[in-house]
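Left out: one protein chain. Kept in place: all the others.
By letter and in written order, the chains are A and B; residue numbering begins at 1 in each of them.
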Amino acid sequence: MFVLAIALSVLVFVGIMALLHQLSPRGKKWITILFTFVAGLYFMTEYFWPVHHIKDPEGNSIMGNFLTNSISPVSEYIQLILIWTIGLGIISLSIVHGQRLLKRMPGWHNSLAFFLAMISFIVIGYISHLGKVPAVGAHKDFLLGTVITYKTLYGFLVNLDSTMFALLAFYIASAAYRAFRVRTVEAGLLMVSALIVMLGLVSFGVWLTSGIPADSAWAFFRFERLYSWLMNWFNMPVQRAVAIGVAVGGLAMAMRIWLSLERGSFFSQEK
Amino acid sequence: MTDITPDQPARHRDGADSTIWSVMLLVSLVALVIFGLYTKGNSTFNLVLGVVATLAIFSILYKENPVFRFFEHIFIGLAAGYGAIFVWVQYIMPKWYIPMVPATMYHKSVDVQGGGQWWLIFGLLIGLLFFTVYIPKLSWMNRFVLFGLMGYSAGATFQGFMGLIAPQLTASFRPPISGYDHPAAGGAGLNDIHIGHLYFHTWWLISIIVLICTFAYFFFSVEHRSRLIRHPAAAGRYFLMISLGAIFGTTVMGRLSLLIARLDFLRVAAVTLFHHGPK
Partner (left out) sequence: MEKFLRQLQSLDRRWIYLVLSIVLIITLIKSYPDKPIVLPSVQHFYDAVDQAPAGPGQGKIILVNTLFAAGTIAENGTQMRSLVRHLMLTHKRFATISVGEPQGATYGPAIAGDLAKQYGYEYGKDWIDFGYQFNTLAFFMSFPRDIPGQIKTDGQENKPITSFPIMQGIRNINDVAMHVEITASASVYDWMQYVQPKSNPRLPIGYACTGVMAADAYPYLDSGQLIGMMPGLKGASDYEALVDKLQTQEEAAGHVKHHYDPNAITSIPAFPPPARNLMYSQSAAHIVIILFIIFGNVGLLLSRRLAKKSAAKEEA
């Protein structure tokens, strides 16, 4: 029965998509617009529809409307659709490196290393169940070997990952040296502000102004106080203004996407 | 999703087109694997592997070289493989496959409720539509499902806006003068100014002025001709510079922490290998 249900589901789905594929480009465009609108309407309606006392699936009383109880199952189902997108990244990388390897382009050995690393990690990770498979039974030694190999590969990945991030520190140091030239008032303000923050965060800066008594009127000029003052009363309202502006812009963009008003090569391409 | 056609010149890297480097690097990789198998992946081998990985990546700081590129590609491969297998084992199997396949068909002993939820197959079928981007004739199906998800996200944006930004708007409206004394502003040790039975909140007033000036700087619907908007916009630019400097300061701290941890690993590895000896 299960196999039958699966087979029927696949047939029905393929049939529907085949039918839709027969539509003209204009028809496909309108189907997409309708689907986009309905998908957005669902959450909008659930959010804006008036609420009253309802019962959740476990019988508890909550505030909601006729769509509230469907949010959880619908959201979980959407996640099950999105998880497959991990394959897109893998396929894209494989196409790029595969072409380089097959055509023996310069750097093909790097692409070979990429494939060896990716495939070995996937295979070892699957067999060892991410290093957690119990090493028991007839293949005890083999399973133990895969667990050890997984942990070695994982440790290798951790070291490479950390070192890649560590490179950024060198780049920021050289960027600070090259770019921080006080040629204008704005650049001067930027530098003074950066110096206050950099000194306020570390013990050297605290030590520099430690001579100022903490309870005196001049305590404001201690670096840790200057840091707090700058972050709370200058940085905070600026970041707030930027966040509000970005959010309002995002809202306008969301409306345009929901109503399919957005134009551009990606949005209006018809094939 | 880039196409590398044979007519495009390949990017030139140091040693990328050198057969000697290709052979040397691949032989080194094989030697490393054999050494790992011989030592059975003991802690010394793992430590040496970590040091080799760290120094290989750091070699880019001197100049572009084939060793860095080689290890960079190994890193990309390991990261991609890890991402894929992790999602499969930790998410797809327990949340899709096991609930979908009936218990009689799934022979491993797993203590999970459910099973037989055949309708979950539609999750895979709809998810497979993403992959139609590689088939030009069917690529409209990819846009179909992508736009549907974008519509769904757009619908949730209103909810997100109210949840995230509405409190920001209410927090911005604070009276500069009130009948209440508030704690020292932001830990800066500055209190309100007391005038009779009223309190003047200096720092809230400054905060509102900075906020309005920054808004004025980014307000492009009206040309910045009138003094009413030009001067606040100019002030907003200065305040923005202060904020950017603060961001730079915290970024420096953030990035340096990563380097410090890495160098500490090298220090510990050196002590372990040369002082305590291999295990």
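Heads up, the rule we're going with is that a contact is a pair of C-beta atoms (placed from the backbone, for glycine too) under 8 Å apart; a residue touches a chain by one contact, two chains touch by 3 or more.
Quick caveat, the model's predicted, so the values are computed rather than measured.
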| item | value |
| --- | --- |
| Residue of A:164, A:226 or A:254 touching the missing chain in the full complex | A:164 |
| Of B:45, B:70 or B:265, the residue in touch with the unshown chain | B:265 |
| Positions on subunit B contacted by the hidden chain, ascending | 46, 50, 61-62, 82-83, 86-87, 90-91, 94-95, 110-113, 152-153, 156, 159-164, 167-168, 170-171, 186-187, 243, 246-247, 250-261, 263-265, 267-268 |
| Touching residues on subunit A - with respect to the absent chain | 43, 56-58, 60, 71-79, 82-83, 155, 157-159, 161-162, 164-165, 169-170, 173-174, 176-178, 180-183, 191, 195, 198-199, 201-206, 224, 228, 231-232, 235-237, 239-240, 243 |
